[in-house]
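All protein chains of the complex are present and in place, except for one that has been dropped.
Here is chain A:
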Amino acid sequence: MFILTTVEADVRVHPRDLNKPPLTAVTDVIEQLYLDKVVQDLGLVVSIYDIQQVQGGHIYPNDGAAYFKARFRCIVFRPFVGEVLVGKLLSCNKEGLRVSLGFFSDVLIPDYALQSPSYYNEEEGVWVWKYEGSDMFMDTGEEIRFRVGSLRFNATPTSAQLQQQAAAAAAAAAADGGQPPPAGPTVHSPLEVLGDIDGDGLGLTCWWQPVAEEEPAAT
C-alpha cells in the first residue's frame, strides 16, 4: 500500500532557521510541508525516505529567507486498485461502511459493494450480511478485510463552493421539516479510498477464520 516517490520542490527556509546546517533546515521545512498531507493525484505522504539533492540557498532582495531546490524521496500511502487491505470498521450508515486504517480513516465501502445479500438494520444502525440464513452482523471495531476499488482525490473546496454547500445543506434541512441544518462544518476528505467486500475472504476477518468445522459461526 506504500510507494516510493521522487519529488523535486522549492523550499523556503525562514531567516530564523539560517543558523541551522542547511540540510537540517531544508529537511525540517519539507517535513512540515509534506508529512501527513495528501498530495493531489499522488497520495498521503507518510514519511520522508531520504534527501537526494539540495541546491541553491539564494537570498532574494526584500526577503531574508533562503530559497533551495530540493530533490527527495518520500513514502506515500497509495494503495493500488485490487489490493487487499485490513482495517477496523469505524462506522456504519445507510450509505455504507467507513473503515479506518489507524493513520487513514477515509476508506468508504458503499452499500452496493457489500457481500450480497446485505441489508441495513435501522434500529441498531449496523449492516447485516445474510449468509445461508444466518445473520452476520458488521459491528464497529471489528477487523475487516477489503479490496481497493478506486482512489478519489477531492480538491480543496474554494470559499464560494463552501458557501454553496452550506446553502444547499440549509435548504435540504428546511425541506425535510424545518429542522436546523447539522451543526459544525462538513469535513473535507482530500483522499477517499473506495473499497468492496463482495467476495470470498472479504468482510470481517472473523467470518473467514479457519475454525475446526464450518467457517462463519452462526448464532
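Going forward, contacts are C-beta pairs under 8 Å (C-beta built on N, C-alpha and C of every residue); 3 or more make two chains touch, one makes a residue touch a chain; residues count from 1.
By definition in this document, contacts and distances are computed from a predicted model.
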Problem - Missing subunit (named according to UniProt) among the choices "Protein PHR1-LIKE 1-like isoform X2", "DNA-directed RNA polymerase III subunit RPC9", "Phosphatidylinositol glycan anchor biosynthesis, class S" or "Proteasome subunit beta" - result: "DNA-directed RNA polymerase III subunit RPC9"
Practice task
Consider the whole complex, including the chain that is not shown, and state which of A:47, A:91 or A:154 touches that chain.
Solution key: A:47
Problem - Option touching the unshown chain, where A:36, A:63 or A:124 are the choices - result: A:36
Exercise for the section: Taking the full complex into account, find the residue in A:75, A:108, A:151 or A:173 that is in contact with the omitted chain. Expected result: A:75
Practice task
Go through chain A and note every residue touching the omitted chain.
Solution key: 1-10, 31, 35-36, 39, 42, 46-47, 49, 71, 73, 75, 80, 82-84, 86, 101-103, 143, 145, 147, 199-202, 205-206, 208-211, 217, 219
